[in-house]
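Moving on to subunit A:
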Amino acid sequence: MADMSKGGQQATVAPAIELRGISKAFGPVQANKDISISVQPGTIHGIIGENGAGKSTLMSILYGFYKADEGQIFIHGKETQIPDSQAAIAAGIGMVFQHFKLVENFSVLENVILGVEDGAMLRPSLAKARKSLKSLAEEYELHVDPDTLIEDLGVGVQQRVEILKALYREADILILDEPTGVLTPAEADHLFRILNGLRDQGKTIILITHKLREIMEITDTVSVMRRGEMTATVKTKDTNPEHLAELMVGRKVLLRVDKVPASPGKKILEVENLRMVDDHGVERLKGISLNVRAGEILGIAGVSGNGQSQLLEVLGGYANATGEIRISGDSIDLTGKYSDGRSRRARGIAHVPEDRQEHGLIMDFPAWQNIVFGYHHAPEYQKNKFLMDNAKILEIAQDKMDRFDVRPPNPQLEAKSFSGGNQQKIVVAREIERNPDLLLVGQPTRGVDIGAIEFIHKQIIALRDQGKAVLLISVELEEILSLSDRIAVMFDGHIMGERLPDQTDERELGLMMAGVTQEGDAA
Partner candidate 1 sequence: DPAIIFDLGGKFDKSFNEAGFNGAEKWAKETGGSYLEIELQSEAQREQALRRFAETGANPVITLGFAMSAALSEVAPDFPETTFVTNDGWSDAPNVLNVAFAEHEGSYLAGIMAAMASKSGTVGFVGGMDIPLIRKFGCGYAQGVLATNPDAKIISNMTGTTPTAWNDPVKGGELTKAQISQGADVIYAAAGGTGLGVLQTAADEGVLSIGVDSNQNYLHPGKVLTSMVKRVDVSVYDAMKEGENLKPGVRVMDLAHDGVGLAMDEYNAELVTDEMKAAVEEAQAKIISGEIAVHDYQSDDTCPVMKF
Partner candidate 2 sequence: MDFLTIIQIADSGLRLATPLLLACLAGLFSERAGIFDIGLEGKILASAFFSAAVAAATGSVWLGLLAGVASSIAFSAVHGLASITFQGNQLISGVALNFFASGITILIGTAWFGLGGRTPSLSGGQRFSNLELPFANAVADVPILGPIYSDLLSGHTILVYVALLMVPLSWFVLYRTRFGLRLRAVGENPAAVDTAGVSVIRLRYAAMLIAGVLCGLAGVYLATGLAAGFVKEMSAGRGYIALAALIFARWRPWHALYATLLFGLLEAIANRYQNIDLGTFVIPVQFMQALPYILTVIILAGFGGTAVAPKAGGQPYVKER
């Protein structure tokens, strides 16, 4: 492989990037502490670390988005000041942020040229960009319709736009912050092909990810961050996932899911012929039928955008539909006054939403107020007929945060000041501890570090083992395969079929997810 030969040159060529003694504090939070790292040109350098370890901060400093309190930056051996992103771009650095920096109601083309227009008038810039986008697309397999609005694109394509943006600016150092967090496996594979291609052309790539598999698969070197510090940098070929996990979390982490076989009981959730039309008049659910029994986890696999989100919305009570839904044999309203989140919760349905920041939490509420979000009518949170019992809620919140290892365990902190993984723990703590009959879970570990993933998976399984029904939706096939007792595959608003996890594999599921049916159902 190409990286072998490059390994030999390392001593003679100046590193593409070298950071020395970078420190950065956000008020009382020391996000980066005296960090030094060097990245060889033409390599893919991985950075891993728990949520909140300071990875994104470090990269933002490199990209001139934040200013370091201390430290120096060397690009290709030359000390470089990067006071703003303009300087970073000039230094040949491109960055794809964890949260994309795209203007949603602009077209792809407009987003690509923003900031690097060729003159005062737009037209020539757009025409030029259109041409070079075409050639970039061919060169790197980055196909995007230049005239579509960003808001109409899936996240995978949006990411392609971000990469195109960087390439259009002729970056030769590309930083990707958790690029696969929102991608389907197919999209992730595609991305890695692109990254390999870029490396082969001599570009330098920094890749932040929580997925050790990806680190092992694609990087040449990997650095580990913990609590704001750079704790280790190793050659990828000299390490293994278990070791990396330990370096990251500071203890041994179980990378497999451990669970006893399910013992399903009576049907908790029964769905029949569920149909749903969205605001634009597009039919998103085209007659879904499924059921989940007590004590089992039904995993729903599928490429995002095939109706899984809508299924969760309907079940969770915030989208109207037709058809039939029964909970423990009683049918529930699918439209009207009693088709809302509150009524669903009253029926024993708990719901970890796909997007914790948009739906699961009020980001400006402190953690303790979020811990009752959706359940704020529950009698045990009330002091009397009129007032909520804030003191008690605070106490409950503290307790939950301690037991769910939410860091920092301070219920007064606003949700937005927790890292993604810890935000997710708050949501999970809230939903699971309501002791629901049915738990709806959407993308439970998106963007979450491996320590937290382990923890969240354990909680879901524990709930199953208590005899509750769990409906799990995830685009991570690995997660689906390891957690589910039964797997249904969704494609284009239909259930393509069901499989048992030990009688199928990623390849077969992948085909079904692409709409290809094979032999009969397992259920």
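Basis for inclusion: all candidates are chains of the complex that A comes from, given by their letters.
Assume a contact is a pair of C-beta atoms (placed from the backbone, for glycine too) under 8 Å apart; a residue touches a chain by one contact, two chains touch by 3 or more; residues count from 1.
Because the structure is predicted, anything quoted here is derived from the model rather than measured.
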Which of 1 or 2 touches subunit A - same complex, any copy: 2
Of subunit A, residues touching candidate 2 in the complex: 26, 63, 65-66, 84-90, 95, 97, 101-106, 110-111, 113-117, 119-123, 125, 165, 416-417
